[in-house]
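Apart from one protein chain that is not included, each protein chain of the complex appears where it belongs.
By written order: A, B and C. Residues from 1 in each chain.
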């Protein structure tokens, strides 16, 4: 049994970890910490866990976590950075669901997150946790900066297309028009996330610059080994869960002469969680809700040169807690789908 | 392995059965029928099942089902009535998620469902499938008329209160003000169930008379052995899943002197799926979404004589497909929670 | 032109007042105050008002308001209490959309609102602003404690029934099962009002005691001259606007022999905003959205003794800002529907 700790269990990614781990046959929750809630049973805060999760919150100290094999950070940025070194030194593997170990460039980190990076050395060792790209590296990783939600949806949409040596698309002009449910904003009291603000309305946000932009560009470059330039526009959908990315690329001459659908199907043939739908399909976010699946479909409107790639994930599962468990499975040499076999809840 | 057949798999209760059975370690789906969709893979209609459910729809004939141990009917009323006799005769156990075998009185059935009951004899043998009340009977049952969604929520809210010999409440004046998500209306094209009709709005329906009224009164009488009279008002909530019942009863002198909270806790102490929350709690439907749980809380506002019981279920799970699987487990002597251990998906 | 001031314009009732007053042919907005936003154009906070409302927030001082004929308080409780005396003394009429001048009994006020009432004398002069009951009194009122949202829906549902000398119902046993959209919780950052908490879920709240309970009982007693006892249960609906009240009463012998539908139609025949629908109708909240209408329908299920009254309002209009404008019209001898003629926005 893998002994698991969670730091910061009062948000949506934390409670989603609890939901998934509760049924994982090889994981045993040893500690869940929250400074503000020490002693409170987790199920008092999340009644959905009543009768099944009987642990209480403990102090966010090393002491609480020292007997774990792996610790998940489901915390705002800055927290994992401050606490990981001690854990890693003690041989405890760390998976940060936050942003502290995603951007390799500390200058970029400071620019987008507004704080200096206090652990550049640790950052150097961190594995960027997009599992479909990183599973070999994960086996030995001591520290994982799990891929963000939007970056997961966009990178998996583009991965087959940019993995070849010769460019199939204009890589300087990618557009990712992304849409997310409101749970992506977390369980934090904020006027903009109120029901009455977000319901029955739709808006773009972060158009001029969103923290996931540098992460996506870095991730695509990691996959392709080439420079990529992307316009990334996130939008807020009046739903709780789900991300849909509509990605537009301009095909190169080579791209126009390639069977892109076949390329995707072959690329993802062995991936348990990636579903390449038939060309022209229309994936819906509800078809992955509550599950770790990604569904992807390709379109080439009017037979013109623009390829449209539509991808969907559940932002709290494949975009956070599910991918974290998948990463843990890869790290501990378990089947990647262990504890992640739930089918989507639809409708 | 239990060999399972489903008749009418194109609705929400049918697809929910597929979701639950796909992970049931002792069930094997042998056939799913639909007259209109013969040959079509189930996953083409329900993309949420892609990669995991590989069966196609077959003809709704005895031939398709004859090798099953149990057949679920997820059909409009009238269908199970027409096809069950042949199955039962062949020794196949039948669970009807519809209404054909709920009301024991054929006159009442005709009055509320507008068609004569063609199988009064079969009806006489049918077990009324509210599992918490019927598990002993289920062990031998050949035919089960599964409890309806509202009736499940209301009966479980009242069961401890009416199980004693002496009445704790005025049993001629019970009010059940019930609220359901729109999936209760099924996957049937109808103007009233359109998104633009149901979203951002709230209404009562069936106030003057709803088919679940006679079922609830019959069910309460079955539990108590006494005549009960209830005012039942269903409402439509702009959400997909969930039922919340707010039940009002007037305490008798005996009732006022009874520790009702203790009574409920004791009554349900051994029930895996029933969660009696602390007095004064406020159960939310999302705390049971996607799961087979029932959560119940008691209130006695202002210390007056009116007791308010709030109960929540997922109408597609405990109110339909989940209770059907729970009933199957009881019928085949399996642990009742087998295949039903998923935690609620919340938020 | 009536010169209007608004204190506390940063919430939903404040912005709704702006929407309604902008089209009122006899009202002129002179000042809108907000301590935190002095100098900021109102339309920066509420982009829906851009191009049409050009005023900026000013200091919440007497100075800002001294040239007004009427001042609306759209503030948390306590604020109107502290500031009204000075305005009233200066001959400015005050309409409090909050709770400071609703409950006549200061002990009750303290019990439910957790603060002493600092203006018992002023309270004595205050008119309880349920316009359909109070229009004569409003003509001379200097200070109005506008009826709350739930109390408006419930009182108008019961008014015809309790206005006669002889009781038509058991007045000690009324049940009002009420449901409200989330905007009723205001524009205040709070976890419970987050989209991800409230969407796709339904719950009861305040079951054990809600501040509107004493207001409803007081209001019913004001109408009938008799003691009334009510069980009031509010619920939260995943929609922005709208209240639906399902009120259950037990008919007396006299009530059973009365044509209740005719009673309601006659009672409300001259009310512009009250729509008594045909017996058995099913009013929906969307049929009043954005408007000042109330729709009411009666049901007598199974011909038994329980009468069910369903009433709907838009909580921000008839339940707050619309009724405030209607009260202003009554106070200044204008047609009550002036500026309130918009039809509901549906769907």
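Keep in mind that, in the parts below, contacts are C-beta pairs under 8 Å (C-beta built on N, C-alpha and C of every residue); 3 or more make two chains touch, one makes a residue touch a chain.
In this text the structure is predicted, and so the values were computed from the model without any measurement.
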Query raised in the report: If you put the missing chain back into the full complex, which of the shown chains would it touch?
Result: A, B, C
Query - Given A:26, A:61, A:106 or A:233, the one touching the chain that is not displayed - result: A:233
Query - Contact partner of the left-out chain, one of B:200, B:284 or B:336 - result: B:200
Report summary line: Filtering B:238, B:255 or B:344 for touch with the omitted chain leaves B:238
Requested in this report: Considering the whole complex rather than only what is displayed, give the residues of chain C touching the chain that is not shown.
Outcome: 12, 15, 19, 22-23, 46-53, 183, 199-200, 240-241, 275, 277, 281, 283-284, 286-291, 293, 295, 341-347
Requested in this report: Considering the whole complex rather than only what is displayed, give the residues of chain B touching the chain that is not shown.
Outcome: 12, 181-183, 185, 187-191, 193-200, 238-240
Requested in this report: State which residues belonging to chain A touch the missing partner chain.
Outcome: 173, 175, 177, 179, 181, 196-197, 199-205, 207-209, 213, 229, 231-233, 235, 237-242, 244, 246, 248, 250, 280, 282-286, 289, 299-302, 304, 306, 308, 310, 312, 347
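By definition in this document, only the chains that are shown with their structure count from here on.
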Report summary line: Sorted by contact pairs, first entry is B-C
Report summary line: When centres are defined as mean Cα positions, the distance from chain B to chain C in whole Å is 39
Query raised in the report: If you average the CA atoms of chain A and of chain B, how many Å lie between those two points?
Result: 36
Report summary line: Residues of chain A that touch at least two other chains are 12, 183, 199-200, 240
